[in-house]
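Yeah, one chain of the complex is gone here, protein chain that is, but the others are all in their spots.
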Amino acid sequence: MQFLGVLLSAFFAHSLVLSGYGLRQNVALGAKKTHYRWVLLCLYFVEALILGFAGWGFRALAANNAMWTYLTPLFAVLIMSICLGGFALLTKYCFPEAMRNDLSDSYVEIGLNSSLLALVVVLLSYEAGTDAVMLIGSIICLPLGYLAASYATGAVLDRLSVSNTNGPFRFATMPLLLLSIAGLCLGCWMMTF
Amino acid sequence: MEQTKKGFLSSFLDGLYFNNPVLTLFLGLTLAVLATTRFQTALMVGVLTLVILFLTVLIVSLCHSFLNKVGATILSAILSACFATVTMLLLVAYAPKLIDTENEKAIALLTLVPFISTTSLVLIKGQESLEHPLSDNLGDALGSGIGFLLALVLIAFVRELLATGAITFTAIDGTSSTWTAWSGWTLGILSQPFGGFFLVAIFSGIHLAILEAKKQKASVAKEAK
Partner (left out) sequence: MNLIGKTALVCCFAAVAAVGASVGIYYGVTAPAIAARVPSGDAVPEVVATLFADDAPTGVTKIIDETTVTSKSYLLDGYRVYLPDTSVKAFYYRCRSATGFGGKVTFDIGIKNDAVAYYAFVKSNEDDQGTNWARATKDFIGYDGSSDVVVTGATVQETPVAMQTAVDAALTDAKGRE
């Protein structure tokens, strides 16, 4: 039951709140004009998995040497940089041109931001004593839930932006979505009582 | 990459007000939500981000002829993570009581470092540095950094005041002092993530509405002429 609780909270509550933090970068994930967004989703998921397990490793290293407590974010960024560099090369030399042009502006921000968010949450959301099964459940469920939430909020934002391009009152786009996310956070928070 | 010139002052004002990172462009939203629970945290994070942004943009601009777009973003991420980590290490060494995780009055900077390391503000401004000359980039970095700091401080001031009825300051030795504005009712829920999203939405909505009104006024005046 506790395991199920961890999975559900990782999938829904954490992810919904977190998707708000990376809102600006999620637009491409839900944008209608990005035809190959599934590639971004795959990139994010693979990166988040790598970083989730790397975060686990860093935590183990930090138990023996306090240096890793402080240097984990830097090393996480380095791992992400390698992933992104690799993906950029893959895009340039292996992907068809249409796909390359479609993704060119989006994947860097999404890759860097969202996967570090995943790592941070993985690092923060489990206690030192959490058993391995729960941890692996969290590492897999969190990015999946985050992807779903990011896709949804990105799609809503994309549609709102399009429908309000010529609108007289700019409050109706991003701030409105932020208010909706605030409402979701309130709901998640109230469910914890 | 071909560069377009805007001028230092114009770039500065653009970053500070017209394209404010938090209120107009919604960059660094994570920090705007997480670091605004306390006025002092917002102030420290804002200053730290300003310094990191300026240094990152400076270095990326100087290396622009060796970088492509992806490289500029990766370099920005590495530099900002490095600066954030170094700042954290120095704070742990020289001001440990200020960031002590066991002291609830202390500043929760340890938790925020990963978010500062990859804030979209630094990544995107770093990437955009390739498109403009050095003076424009520095003007934009300075303006955006100060604009980010002011927005954070404004949101944090209102948020902490409404959530607790007071503003708390923590000194380097870990002692804290509180300026109480009122006692009795408080909106404690604003210290939750809800409060961050809600206030960013309200302030950005007002900011965007003012910009829109100015734009419409200008276009009406132009048409009248």
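Quick notes on this one:
Labels A and B are assigned to the chains in the order they are written; within every chain, residues are numbered from 1.
Simple rule for what comes next: contacts are C-beta pairs under 8 Å (C-beta built on N, C-alpha and C of every residue); 3 or more make two chains touch, one makes a residue touch a chain.
Everything quoted here is computed from the prediction, not taken from an experiment.
Contacts of the undisplayed chain with visible chains (whole complex): A, B. One of B:43, B:79, B:122 or B:162 touches the chain omitted from the figure, and that residue is B:79. Only one residue in the set A:81, A:138, A:153 or A:173 touches the chain that does not appear here, and it is A:81. Among B:7, B:96 or B:188, only B:96 touches the chain left out of the display.
Mapped onto chain A, contacts with the missing chain fall at residues 66-67, 70-71, 74-75, 78, 81, 85, 89, 92. Of the residues in chain B, those that touch the hidden partner chain are 63, 66-68, 70-71, 74-75, 78-79, 81-82, 85-86, 89-90, 92-94, 96, 102.
We take it that only the chains that are shown with their structure count from here on.
Chain A and chain B have CA centres that are 20 Å apart.
Within the complex formed with chain B, the chain A residues making contact are 17, 20-25, 70-74, 76-78, 80-81, 84-85, 88, 104, 108-109, 112-113, 116-117, 119-120, 123-124, 168-171, 174-176, 178-179, 181-183, 185-186, 189. Touching chain A in their complex are the following residues of chain B: 25-27, 29-30, 33-34, 69-70, 73-74, 77-78, 81-82, 84-85, 88-89, 92, 111, 113-115, 117-118, 120, 123-124, 127, 189, 192-198, 200-202, 204-205, 208-209, 211-212, 216.
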